[in-house]
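What you see is the complex with one protein chain gone and the rest in place.
Moving on, here comes subunit A:
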């Protein structure tokens, strides 16, 4: 970790002091991260997006294109639709996440492990298959509507904006669940006990004590969902919903032979609006100190459930899990099914799809593990550093590190991909003899940048809950800054770091929009690209779904392993939970 340079031998420190008189380790780290973000995010994106400011007729600089944007009723409608879909997705995702988080953290519920293990799986939804799978179950002629047709009922789950809201909230609800559960677990039991001693119970206890303490996690998750849905283009495109901002940008950028500046204008507006939403969520949180000094209280006290309550809790949990895992259920049916056409279930079942898939996909699987694993690791390192710099130092402009990193959320993958090709194609990598733009490392960089915001939100929320007085105590006992970070801050943040790793890894493993621009040989291609290839032909649908299922399984296994390792690590450190 970068901070460790600050803990080097005194002689070296004196030398650094001479060379960079006022630069501490954290400042150096901040400069390093800022350079990284500038080089691999701001510069490439700026190279693409500056077209938004060019007059298409003369090539001069202008703001005219923005005038055109706001005077177009189609674009205003798209803006409204995007906003509506994002807000509704947050609401629906909260409806899924709140009961699950509440039941696991409030009661002695034997299904808690089930929720923790299955709750993040919806995030691992490979592109191209999520919407197809949901259509097969909930579409106008999907399983449910075909069965309901016997009674003459047709429920438009998937029509227009409804479909986008449903698919998005199922897909992204783990952001809320993971972040909210992490902060609920971090609430000190003594807080709750003191409140009870003072006479607070039930709803009042929840409203005045539990909710404010859990709010940073909830807001972190909710703002991620909001921004992500606002900027996502894959889902609306697959559901053929065009009247939203991100698909409008994509359609205008990627039409062959036309380069309408409006596509870039919309991209710019997406980035700006996302940064604005983020800033708004910061404002909401400002001035509220949620950190608690004591750790190891093990979250809220858990009440035992009576048999009837237990059955009720299971019913709710199973219902929600069935709902959020429905794309995976459909995907599995598709992978094991033969022909599935206008019928509630496939005509027959087979293993042929897996055979076809395994014969052709070895290299994609290996590449994905390498790319997603490395990207997620780099992401949590950078995210921890950024969170620390933003929350614990007084470096001027430190907030901008956060804004810059988070802006990556809003950059459409296509734009980042084109930006990399444009910026790095003439940059020959020494010893490799290839342009950086066609070296496999560029795919890793793209994934790291695109998934950094996920890790960052999780790590920031985790650090917000660590009281600064613990660090002050360590420092007053003689620990220097680097060992405080290593021995106190990072271990206390481990839950959040894990959450960040899991979300970055799982979502990087199925990313496609930037990688499809950057893959320059089949040998370097990740798994999502393999699914894309399969899904381009009618006979490949089953095999593509099989690869999708396989992706879900390996990513889930990897994540569970990470969770197990860190849990054991934490138990070992704290003696007992």
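Odds and ends about this structure:
Quick note on the criterion: a residue touches a chain if its C-beta (ideal position, glycine included) is under 8 Å from a C-beta of that chain, and two chains touch if they have at least 3 such contacts; residues count from 1.
The rule is short, and it goes like this: contacts and distances are computed from a predicted model.
Taking the options "NADH-quinone oxidoreductase subunit N", "succinate dehydrogenase", "Fumarate reductase subunit C" or "Extracellular solute-binding protein" in turn, only "Extracellular solute-binding protein" matches the UniProt protein name of the chain that is not displayed. The missing chain, though absent from the display, is touched by one residue of A:437, A:489, A:502 or A:547; that residue is A:437. Within the whole complex, the absent chain has one touching residue among A:139, A:327 or A:495, and that is A:139. Mapped onto subunit A, contacts with the missing chain fall at residues 56-59, 64-65, 68-69, 71-74, 132, 135-136, 139-141, 160, 237-238, 240, 242-243, 247, 251, 254-262, 338-343, 360, 366-367, 369-370, 373-374, 377, 418, 421-422, 425-426, 428, 434-435, 437-438, 440, 490, 516-517, 519-523, 529, 532-541, 562, 565-566, 569.
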